[in-house]
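Heads up, one of the protein chains got dropped from this complex, but the rest are sitting where they should.
So, chain A:
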Amino acid sequence: MNMPVSPAHADATTPRLHVQRLTKRFGALVANDAVSLTVMPGELHCLLGENGAGKSTLSSCLYGLYRPDEGDIYVDGREMRFASPADAIAAGIGMVHQHFVLVPTFTVLENIIVGTGSGWRLPAAEARRKVEAICQRLSLSLDLDAEVGDLSVGQQQWVEIVKALYLGARLLILDEPTAVLTPQESALLFASLRKMLADGLSVILISHKMNEVLQADRVTVLRRGRVVGSVRTADSSRHELTTMMVGRALSIVDAGERSHGGGTILSVKNVSLRDARGVSLLRDVSLDFRAGEIVGLAGIAGNGQRELFEAICGLRPIDAGEITLDGQRLDSCNPHEIYRMGVGHVPEDRFKDGLVPDFSIAENLVLGDHREKPWRHGLTLDVGRLRQAANEAIKNFSIACNGAEAVVRRLSGGNAQKVILARELARASRVLLCNQPTRGLDVGVIEYVHRQILEKRDAGAAILLASEELEDLIAFCDRIAVIFRGEIMAVLPGRQADIAEIGRLMAGGTDARAADKGMSN
């Protein structure tokens, strides 16, 4: 077994990685301002920070994608200057990006060894032995001859990790590795990470999920490009870390008591949907949405969440079943008509689905309603009224921008999401559909989005909320529907839902209680 071993000249007291006052500027923006960081061999080190805090810039500098303007990087005590990722890999640094860089039509083994051979020969046989050894050490069952395109997202991530280890990584950088995993897969990942750490590997984990952050040995918190502090996890707390990250203490949004479970507003009955090739995207989905109630939708990305939202909004024709709003069938309505009936839709991908990036805030706020009163003034748009409405929205939603004419392309993700919220909340008198409304947002904005959704619930709207943050779903939802391969596996009561149970259902497991019954019989 040849797992990564520290080179002879380094001992346990030499840091695996030492970053000394690293500064990286992009024009006037200082993305990393004199950042220092020390990672010891065998240490799990978490980089914590909001969006734009400089985590990605720092990891890009460490992996040779960017060249720092100032500062030094030492690996195992030696000063390094990386001109490209190839240099970083040669120095023993591996990185698993959020978006994998694998060739889907290659096998697992081919993906691992691609680019490693010298000359014409691919070192397939020795490579296979080496990769098998790595998998064995991690108790990983990975079919080396399977095509990567056929693997689940979680398995693909393992391919990336094994590839980094195969290339001799002694320091592994993982960029939000659990974003695509079920709770069970995440637990497995951390268990395996522990084994690798025991072998002397160092890991830098980029994350903003507190339960993961707390599993690290050490946490370095970045804010606006600067290191706010570096603490041992054992000496810190969730509250302290959050405060460091955000720069102020956050109040916890309390979902409060459920106001009322009113009558059914939106009803999805036996809806099925296939794509052009006949692959089932939704199978016999039935869900009722009541006034003043939040229904959560849990599932691994790509299991039919998007299709369910689009079916309700009339963006995708359904093959079977019916969708009714206040008793009226929606299947023959176009999206615009459905929104006019009091439906707001916060789509999954804010910049691709929800906004026109080259338009101003004012123009984006009337997207879809631009042919309707009061925005239309004869044949033209009423520019004055548009600007006035935009100024109101900017004030009410505290959108940070240079005014109503600011181009949306230049806004941060959080402010862009606020523009969509301003538009969709105004429409959502009956139903609010939110698909991953807080993904990639800063903690402060997430808190704000949650408050807005709860306010809408209290105003009596029926709400569908899909999120990858299961803790959020449990905190806010009255019921949680778990979706797997287009099928609703179970609908669980919200507040008492067990995260492990949701996780198993997300992976396609059968309902836990039904299974228990089967055992006792």
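Please note the rule applied: a contact is a pair of C-beta atoms (placed from the backbone, for glycine too) under 8 Å apart; a residue touches a chain by one contact, two chains touch by 3 or more; residues count from 1.
The rule we apply is simple: contacts and distances are computed from a predicted model.
The listed choices are "Lipoprotein", "ATP synthase subunit a", "ABC transporter permease" or "Oligopeptide transport system ATP-binding protein"; the UniProt protein name belonging to the chain that is not shown reads "ABC transporter permease". For the chain missing from the display, the contacting residue among A:D33, A:D87 or A:D199 is A:D87, taking the whole complex into account. For the chain left out of this panel, the touching residue among A:Y74, A:F106, A:F190 or A:F359 is A:F359. From the options A:L367, A:V443 or A:A459, the residue with contact to the chain not on display is A:L367.
Contacts to the hidden chain, counted on chain A, fall at residues 27, 60, 65-67, 81-83, 87, 313-315, 334-339, 345, 347, 351-359, 363, 367-368, 370-371, 376, 379-381, 383.
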